[in-house]
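For this depiction, one protein chain was excluded, whereas all remaining protein chains were kept in their positions.
Moving on to chain A:
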Amino acid sequence: MFDQGIIDMLKTGLFESLYMILASTCVGYLLGLPMGIVLTITDKDGIKPNGVIYKILDVFANIVRSVPFLILVVLLIPFTRLLLGKSYGPTATIVPLVIAATPFIGRMVESSLKEVDHGVIEAAQSMGASTWTIIRKVLLVEARTPLIVGATIAIGTILGYSAMAGAVGGGGLGDIAIRYGYYRYQTDIMIVTVVILVVLAQLFQGLGMFLSKRLDKRSTK
């Protein structure tokens, strides 16, 4: 149906997309996980309440999350150029992706960690556990199921964002879908890219749900 050139292009697009999604998810968690932890423990019912730190992160998360992603990409062009020397292509897209994903992931982590029963945290405190021990051995372990579910949702959202970045030269499958499907009216190519994106989303979702169920010891099944 397609010639070799188009197939190669789709392959490259797929790898670029995977690269953007996985790299931004990783960096996003590197920043978002600590952010979520800090949001959890500095909240007024947390184990180290601190109104100022909580408020700063809270406001930051709300501001970033209320800017539409495409606008964020455009706004960040000077910053991206400063950081990487160019503002287009998959690597450059990772910058706005990370900035958009971090507060999203932070919130996701916060809500997961807040699901942990306060009594269990209190029990750990009564045993003389330090804040750090409680984070590592109680919060992150007891909340692992919602954390994995959250990660699945985060990857899905980042996948969507990465495709959107195609509109402004971001590379990957989204880029191909826009260029061929929208500008050149090659609907068949567009449909193929969309199918690949859907399959990708399904794969991530399935894997996440499988892991979260497998690792959950709270149900008797």
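Criterion: a residue touches a chain if its C-beta (ideal position, glycine included) is under 8 Å from a C-beta of that chain, and two chains touch if they have at least 3 such contacts; residues count from 1.
What we mean here is this: contacts and distances are computed from a predicted model.
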Next item on the list: Refer to UniProt and select, among "RNA polymerase sigma-70 factor (ECF subfamily)", "D-methionine transport system ATP-binding protein", "Probable peptidoglycan glycosyltransferase FtsW" or "Thioredoxin reductase", the name of the complex member that is left out.
Entry: "D-methionine transport system ATP-binding protein"
Item checked: From A:A123, A:I191 or A:M209, residue that would touch the chain that is not displayed -> A:A123
Checklist line | Which residue of A:Q4, A:S66 or A:S219 touches the chain not shown here | finding: A:S219
Check: Contacts of chain A with the missing chain: which residues?
Finding: 117, 119-120, 122-130, 133, 137-138, 141-142, 144, 215-220
